[in-house]
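Our next item is subunit A:
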Amino acid sequence: MTKKVIEVKGLTKKYKELTAVDHLSFNVKKGEILGLLGPNGSGKSTTINCILSLLKFNEGEIRIFDQEMKPDALDIKREIGVIFQDVAVFEELTVEENINYFCGLYVKDKKECQECVDDAIELVGLSDFRTFLPKKLSGGLLRRLNIACGIAHKPKLIFLDEPTVAVDPQSRNNILDGIKKLRDNGATIVYTTHYMEEVEILCDRVIILDHGKIIAEGTTDKLKDLAKIKEKITVETRNLTPETEKKIESLKDVVSEKYNDEVLVINFNDTKKNLAEIVNLLEKDGIKYERIYSERPTLNDVFLELTGKDLRD
Partner candidate 1 sequence: MKHLFYNFKITFKNVELIFWTFAFPIILVTLFYAAFSNISAADDFVAPKVAVIENENSMLVPVYKQIFEKVDALNVSYETDFESAKTKLESEEIAGIATFDDGMEYPKLTIEQNGINQTIIQNIMTEIELSIRSGSEFDEVKIKNTYDRKQEVSMIEYFTLLAMACLYGAMIGTKSLDKNLANMTASGKRIAVAAVSKTKIVLGSLLTSYITQLIGLTILFVYMLAVLKIDFGEHLVGVIGLTMLGALAGLALGTFISAIFKVKDSIKDGITTGFTMLCCFFSGMMGPTVKFAIDSSFPLLNKVNPAALLTDGYYALTNFGVGERFWSDVILLVLFSGVLSFVSIKVLRRQKYDNL
Partner candidate 2 sequence: MTTFKTFLRIVQKNLWVIIMYTVMLVLFSIVNSSTGKGQMDFTASKPSVAIVDHDNSKLSAALTEYVKKNADVQEVSEEGDAISDALYYSDIDYVIYLEKGFSDKISNGEDFELEVKSNDSYGSYLAETIVSRFIKIAKSYAPAKEAGIAIRTNNLLENETKAELNTTLDTSGLHNAEFYYDFMNYSILAGLVFAISYATIGFRRRIVKKRLNVSSTSYKKINQDLMLCNFALAAVMLLIYTVLGLFVIGPSVVFTINGLLMMLNSVILTIFAVSFAFLLTNLVEKNDALMAIINVISIGSSFLCGVFVPMQWLPDFVVFIAHALPSFYYVDNNRIFASLEKFDGEHLMPVLVNTGILIAFTVVVIILNNIVSKKKQKE
């Protein structure tokens, strides 16, 4: 049986009348990348801060590496690496000095520490920027430094809280590759983000939070199966008539359709020959179109269906 690295049971955190985390229970297995999704205010950061013993919580139990997590559990902390949403570096120290400083909080041996620092710089691709001060780095490079500071000590469990916000595509790819490498080296990763594309690339399992509760949990494929919508067809056309629109709406397996700004989106609850059916109907009614394509629903669609909200709200 795969070992559980994190066990959260009945976690509850309240701020006066507001319940930020509501009796949350979940596990994280060793070696997996768990994605934590949810719109702003869903309780993702609060959950992580509680797990890390930064925040007091009202109820619940948290165990990491099969031990109760406490603020002074230094031996557990030794194995944890955290990359916060805010860039957490010292403006006054260079790239190398920053990584050295934070690594030194975990690794006491000087030689070992320097090796870790070198490896971390290599991993995030900052070898050419060792002596730069943070203010001289672009947003993307700064984020890479932020990550290096969090994982230099080669932790077994890593928390990443939206590490790719406002990052250029090159840096983002670099970061995602780095995370995969970390997992390949045996780390367990908890990853929070707004970007479903990243989740679909990286995560083995996903938990979707809303108002502090889990509203869906499973692999990305399993979650997509949860959704009623199995296929989404998009048609770009300028001359869709109301009659044709009505016909499409009344087709079998159509869950919903919307025509807005010359784009028609049709959602199906089945995947049988929908595209052919639509193409035939449009040609029969003489509706000309520029483009037509079919796609599987995204996690955002799943989330929208489950909550009526977008993930990025």
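The candidate set was assembled so that all candidates are chains of the complex that A comes from, given by their letters.
Things worth noting here:
The rule is short, and it goes like this: contacts are C-beta pairs under 8 Å (C-beta built on N, C-alpha and C of every residue); 3 or more make two chains touch, one makes a residue touch a chain; residues count from 1.
Since this is a predicted model, take the numbers as computed values, not measurements.
Between subunit A and the candidates 1 or 2, a touch occurs in this complex only for 1. By the touch criterion stated above, subunit A contacts candidate 1 in their complex at residues 15, 49, 52-56, 71-72, 74-75, 77-78, 80, 82, 84, 86-90, 92-93, 97, 100-102, 104-106, 110, 149-150.
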